[in-house]
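A single protein chain has been omitted; all remaining protein chains appear in their positions.
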Amino acid sequence: MQSAQPAKPVPASRMARAFKRLRRYPATLFGFAVVGIFFLMAIFGPMVAPYKFSDQKLINKLKPASAEHLFGTDQFGRDIFSRILTGSRDVFSIAGSGTVLAVLLGLTLGLLSGYLGGMADEFLMRLMDVLLSIPPLLLAMIILGTVGPSRLNIVLVVGFLYIPMVSRVVRSVVLDIKTREFVEAAKMRGESNFYILFREILPNVLPPLAVEASMRFSYSIFLVASLGFLGLGVQPPSPDWGMMVSEGRTWFNLAPWVLLYPAGTIALLVVGVAFMSDGLRRMLLPGGVSN
Amino acid sequence: MIAYILRRLGMILLTLLAASIIIFSVTQLLPGDVAQVILGQFATPEAVANLRAELGLDRPIVVQYFDWLIRFIQGDWGTSMVSRMEVRPMVMARLRNSLMLASVAILMYVPLGILLGVISAIKEDGMADQLISGISMAFAGLPEFVTGLLLIGLLAVSFDFLPANSSIEPDTPFREAFQYLILPAITVSLTSLGYISRMTRSSTIDVLRSDYTRAADMKGLPRWQVLTKHVLRNSLLPTVTVVALGIGWLIGGLIVTESVFGYPGIGRLLVYSIQRRDVISIQAISMVIVTIYSFSNLIADILYGILNPRIRLGG
Partner (left out) sequence: MTTNTTVLDVKNLWVSYATDDGALNTVRNVTMKIARGEIYGLVGESGSGKTTLARALVRYLPRNGSISSGSISLGGVDLLALSQRELRKVWGARVTMVHQDPSKAINPSIPVGDQIAEMARTHLGMSRAQAKNKALEMLEKVQLPDPESVAARYPHQLSGGMLQRILIATALTTNPQFLIMDEPTTALDVTTEAVILDLVRDLLREYETAVLYITHNLGVVARICDRVGVMYAGELMEEGNIQQVFKQNYHPYTLGLLGCVPRIDASKHDIDLHTIPGHIPRPNALPDGCIFAPRCAMAEDACRKERPSLTEISDGHFTACRRWSEVADNIHIIAKDKSEEEEIDMSEIPLLLDARNIEKQFKVRRSGLSNIFAWKPDIVRAVDNMSIRVRKGATMGIVGESGCGKTTFARCIAGFESATSGDIFLNGEALPYSIKDRSKSTLKKIQLVFQNPDASLNPQHPVGQSVGRPLALLGNVLQSEIDQRVRELFEAVNLPADYVHRLPHELSGGEKQRVAIARAFAANPELMILDEPISSLDVSVQASLMNLLAELQKEKGVSYLFISHDLAAVRHLSDWIAVVYLGRIWEIGSAQDVFSPPYHPYTEALLSAIPIPDPNIHQERIRLQGSVPSAVNIPSGCRFHTRCPRKIGAICETESPTWQNVNRFHSICCHIPLEELNKLQAPITVEEREQP
């Protein structure tokens, strides 16, 4: 039954209502704020850092937080705050580019696979199954362990690893949309495949894709940090957060801040992105699409 | 049912075959020559050539792959290029430790995750739900090396409560190893806990909103009976699959966690082998991990089939 239902509200209030609902979820607001701050940090951080990330002052080594060194200094007397600021750019650019790569390729494959169907779909999806049968961290480690962890390689690996997840989400949306009557109506009037795919289907893929992308971004940060910790991240002297934590372990009893500040930063960012992605899901997919 | 299992098994064997191709070819990308790596920089060209022939490295790559695969299936996993020891016993000993750790972790996070998920779902959007969802999402997002080190700082160093270092002998019996397993297991659990509870929450909410749950309520059954008999029976069904899919996550967590705590599991061996560029070990370890992951999914599929009357009895 439809329709003798009350008149629908006017369009302008749609976003306003979404934000009104958001206010009930402080975690989401927190997420957006954190990601925003880190984003600014990635852009301006290296410029405003009080010290150069590689400046060593051995007499100043392992000093606790002070007005001079906000987060203290490490085993070489380097300013931890400046190193974190500078390192944020790598985290954002590597995890971000990896995510963008995965989203672009996953979108392409998912669209093709879902729209073409048949053998092409079967082949692509079995290929994705194979990639998914290897745990992501394992695959990342053996690839980076052999080709070496340069910035570019890490981006490629992150992008490559998350293609299957993205393309599955896209494919399932395409499969749903392509049987809808408005797509049949488009066929009925003789639209080209190009028009149907990009004008009728794609706009409906974008909201769930945005949610998926934000989730992938959070996993990418997680993965990049873990790789850094295992020594497969961006190599020294660049200040990789994961590597800073790993190195800090040696001084844990003596100077826990060497480890705690970068670890806390990673925690804050990852949690912030996760909360943001959860909020995006609430806003963009109010019906609740689960993975 | 048997046919279903056979078909799933067939699919998994095919997937494993393809995965083995990926693993083999990726590890072959290693710059430099295995023989060179083994003999060191100062070996004479003749010695390298001899070793290459001995190892069969001069044959075409496809032949090498099939040779490797057949040997692997037969149980001949080769000799480590670093330690010069048989790979299989070494991997198996480490695997036992990892399975020990994984079991303790699974026993922690699966029941707890389900419990939290169900509570969250029942109190949907209430305080308890927001709290559980928020905290579990935060933990799910935290890399294991962060939580692990925080736990060490908190429990081991500050209170001297549990051992901070778990670098026990590889063949320590479970009873003695147990206290060393607790912190790593908690570390691994925290990540997976959030995942399980979120998935349980969403499937339970779906079932709670279903017509048949309303119908069960309207039958006047006691609330606990509605929950156990009508809701959980259906909402925990997908959890079986969720737990299995989470194994991939768990494996990643183990690799990192074992490194944090120095625990002698297969993950730490992998990190070590990658650092030493020990191709033979890397291949064997990767294959073992992928096989275990695939079979845990198979078991989940079978369980799901048994539990779900739609699949068990056909449509």
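Lettered A and B in written order, each chain numbered from 1.
One rule holds in what follows: a contact is a pair of C-beta atoms (placed from the backbone, for glycine too) under 8 Å apart; a residue touches a chain by one contact, two chains touch by 3 or more.
Quick caveat: nothing in here was measured; it's all calculated off a predicted structure.
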* Which of B:G78, B:G262 or B:G305 touches the chain that is not shown? -> B:G305
* Please pick, from B:Q36, B:Q130, B:S210 or B:T291, the residue that touches the omitted chain in the full complex. => B:S210
* Omitted-chain contact residue, chosen from A:S172, A:N204 or A:Q235 -> A:N204
* Touching residues on chain B - with respect to the absent chain -> 1, 3-4, 7, 210-212, 214-223, 225, 229-230, 233-234, 237, 305, 307-315
* Positions on chain A where the hidden chain makes contact -> 1-11, 17, 20-21, 180-182, 184-191, 200, 203-204
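Just so we're on the same page, only the chains that are shown with their structure count from here on.
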* Asked: Where the centres are mean C-alpha positions, what is the separation of chain A from chain B, in Å?
  -> 22
* Structure fact -> Interface with chain B, chain A side, in the complex: residues 25, 27, 126-127, 129-139, 141-143, 145-148, 218, 222, 225-226, 229-232, 242, 245-246, 249, 252-253, 256, 259-260, 263, 266-267, 270-271, 273-275, 278, 288, 290
* Asked: Which residues of chain B touch chain A in their complex?
  -> 14-16, 18-19, 22-23, 26-27, 29-31, 130, 134, 137-138, 140-146, 149-150, 152-153, 157, 202, 248-249, 251-252, 255-256, 259, 270-271, 274-275, 277, 282, 286, 289-290, 293-294
